[in-house]
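A protein chain is absent from this complex, but the other protein chains hold their places.
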Amino acid sequence: MVSAIQRATDRSEQEIIELISRIKEPFKMASRAFKGVDSVVTVDGRSIGNGHFAVIAGPCSVESHSQIVDIAKSIDVSGAKFLRGGAFKPRTSPYDFQGLKSEGLELLRAAKKATGLPIVTEVMSVRTLEEHADDIDVIQIGARNMQNFDLLKAAGQLRKPVLLKRGMSATIEEFLMASEYILSEGNHQVILCERGIRTFEKYTRNTLDLSAIPVIKRYSHLPVVIDPSHATGDSRYVESMALAAVAAGADGLMIEVHNNPEKALSDGKQSLTPGAFNELMKKVEKIAEITGKIL
Amino acid sequence: MVSAIQRATDRSEQEIIELISRIKEPFKMASRAFKGVDSVVTVDGRSIGNGHFAVIAGPCSVESHSQIVDIAKSIDVSGAKFLRGGAFKPRTSPYDFQGLKSEGLELLRAAKKATGLPIVTEVMSVRTLEEHADDIDVIQIGARNMQNFDLLKAAGQLRKPVLLKRGMSATIEEFLMASEYILSEGNHQVILCERGIRTFEKYTRNTLDLSAIPVIKRYSHLPVVIDPSHATGDSRYVESMALAAVAAGADGLMIEVHNNPEKALSDGKQSLTPGAFNELMKKVEKIAEITGKIL
Amino acid sequence: MVSAIQRATDRSEQEIIELISRIKEPFKMASRAFKGVDSVVTVDGRSIGNGHFAVIAGPCSVESHSQIVDIAKSIDVSGAKFLRGGAFKPRTSPYDFQGLKSEGLELLRAAKKATGLPIVTEVMSVRTLEEHADDIDVIQIGARNMQNFDLLKAAGQLRKPVLLKRGMSATIEEFLMASEYILSEGNHQVILCERGIRTFEKYTRNTLDLSAIPVIKRYSHLPVVIDPSHATGDSRYVESMALAAVAAGADGLMIEVHNNPEKALSDGKQSLTPGAFNELMKKVEKIAEITGKIL
Partner (left out) sequence: MVSAIQRATDRSEQEIIELISRIKEPFKMASRAFKGVDSVVTVDGRSIGNGHFAVIAGPCSVESHSQIVDIAKSIDVSGAKFLRGGAFKPRTSPYDFQGLKSEGLELLRAAKKATGLPIVTEVMSVRTLEEHADDIDVIQIGARNMQNFDLLKAAGQLRKPVLLKRGMSATIEEFLMASEYILSEGNHQVILCERGIRTFEKYTRNTLDLSAIPVIKRYSHLPVVIDPSHATGDSRYVESMALAAVAAGADGLMIEVHNNPEKALSDGKQSLTPGAFNELMKKVEKIAEITGKIL
């Protein structure tokens, strides 16, 4: 483990062991004590963190060539920096649509070709990671797999960005510990994503914990992205929560956009139309400017 | 009950009964179906709601004449519209400081005299309400008493503003139902205050549920105020959450300010210094402007 | 406060102050360090605690003379020691049935006259307590009022048993602190009642926290009663949870029984019929015997 860290940080093994042993938090390489300055993750010249703000947008599921390419073009025009879209879908029921899988990845590549937008997509197993990592720009590890330690370690072996979502009932400490599984394997390109925690409230799907932003910023150098779409589960609440996230100091947003929300194969209820997304981006820019972020 | 509503709304008894019977939500007079336009609560020319933004600030507990007057003067200069300060304190332990009670109210009056700031203070019992309502500008009903129905009804009998805090584990629906106890007695000057809900997360005292803002705005016409101080329990997270609340569309903020946080008799850890509060207000103003609010 | 304790415990003021100052838990008189042996609460020769097991049964709401008297007779035959029935009802909506109030209390007195069963009923305000305490054998303070400190103190001034229900989102520590408000006023006849806590689970109304039994037994000498009816909200789960409570070491049960559950004015869904209650009691007796309890 230490030798991986060594390669990644240009510190001697001895230095790293001593440094880690002095850190009193349970997370080590994710902590401010390990790295004081904010981390920045960059893909194809597009950055998140340390003052750089980025919006990741796209549909819940990749459904067809025209769907993903059309959405990609429209969010690109509106100012999104990354394209999201699910090819391998984690579904509560084995009888629900499980995603287009490899075919979905190909469609994402086509959308990238058409727009230049790097691809963020979820991977649910080590096997998929091994087969398809080369086709993905940012590996997303979903909330249900936040403590799938084998998957975290495999992602840690890669040298490409990982977007790690907070588990539905994970404390922030456990969230940072999960990122430590990736970091300690030598992969330092980790983006944290808060997507709502499970509470008793019923008017929203989950409760978006925006206080995670200043808390993580205090304890860690890793960039923090907010997903208001999955958190609220309702497109009517997305704009409000997206703007709140920017004001609170988030480094980015992850927003579901669909060109035909009513006919989406999954999560249509929480998707913005391209038009609504465009309006949102204008407001996001204004608030990001106040907080001193570079879009 | 209906006759009280009648007096308050200039509608005939028959009209009100018919209107309420058609509303499908469990809350009636709190609903958008009962009143489409946003409500505004005004005290001494200072308004909250329907585009008017207001900050309520002050110490957790009133401690002394100089403490409360000094803080009042400083927050007044920074732009707060109301002074908060606890005279009757709800404390988990019977052995903890329970507030200065009547003497605390007198000190609040002195601070009002010195600054013109209307007073917001918590009342924990019907008896206190009967004895002291005249000395208070905005009656605060605390989270622990959100379903103290006798107290809600007594507050409903008054014709002065009530700031109702969400219970620590109350759903938004229950929160609106609690307001209905006040409204249905004929008192329409109700301000709702979200102050964090109880979850499993340990790095913050409670989890501030900012999604309550767009949810309440959708279902209700009542103004919504956010208390990031009690929610986070940590002054280092207050600014971030305050700005998020403004961006999300809140009508106001409730912020703890103490001139000597380290020696505060209660909740010092979450109090801003007057200097930090002044800085916060500048940022609040910028974001409120973007959201189209009048400070 | 100390003088009240003094009267109640035959210890000198000095002894009590010293004893309390040495207790490291935040709750003092509720703690095992204050009183090592289990407390027992006795009404008309019927005891709960320190090896004595008691079942409190009856309808959610008192509805009519025949309803409450019939139910009382039937639960008496089945072995219940106390009659429960709501006269003052805490309801989420102001438009729901609020109880028969004073008339309900009179009907409870009639049922007591017919059976000898002491009465357990909820009181929601200090005023009601002052007016009606004499007509009630065991004052119930409901979950919503667990931190209504004025009500707790007023109940502490009485010299009759108080059954205190755990708040829906109260920690066990806060629950014991609430009992401390009653104990520290000199009333030592406190029974604690666990009735389910609020969680994310949807198949039951609340989640019955049976681990509260051994936890409270470890920290406190107060008797613990379990209410599986309100916790589960479903009569089909009541027997299972009632038997579990006995096996876990509870000192008593609080069970809703209605002679016509389908037409009950409140909470019919969770009420047992008299026949089902009679069957339950036979099983309760068998398990209570194994745990060494006296019925």
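A few remarks follow.
Going in written order, the chains are labelled A, B and C, and every chain counts its residues from 1.
As a working rule, contacts are C-beta pairs under 8 Å (C-beta built on N, C-alpha and C of every residue); 3 or more make two chains touch, one makes a residue touch a chain.
The structure presented is a predicted model; accordingly, all values stated were derived computationally and were not measured.
Across the entire complex, the residue among A:N50, A:S169 or A:T273 in touch with the chain not shown is A:S169. One chain of the complex is left out; on chain C, the residues touching it are 169, 171-173, 197, 199-204, 207-211, 213-215, 217-219, 231-232, 236-237, 240-241, 243-249, 283, 286-287, 290-291. Residues of chain B that touch the chain left out of view are 198-200. Within the entire complex, the positions of chain A that touch the omitted partner chain are 1, 26-28, 90-95, 124-127, 144-145, 147-150, 153, 168-169, 174, 177, 180-181, 184, 198.
The rule is simple: only the chains that are shown with their structure count from here on.
Each chain's centre was taken as the mean of its CA atoms, and the one lying most distant from chain A is C.
Although chain B and chain C share one sequence, what matters here is the overlap of their interface residues, and that overlap exceeds half of the numbers used. Chain centres here are Cα averages; for chain A and chain B they lie 35 Å apart.
Note: centroid distance chain A to chain C, computed from Cα atoms, is 49 Å. If each chain is reduced to the centroid of its CA atoms, chain B and chain C end up 34 Å from each other.
Under the contact definition stated at the top, the residues of chain A that touch 2 or more other chains are 199-200.
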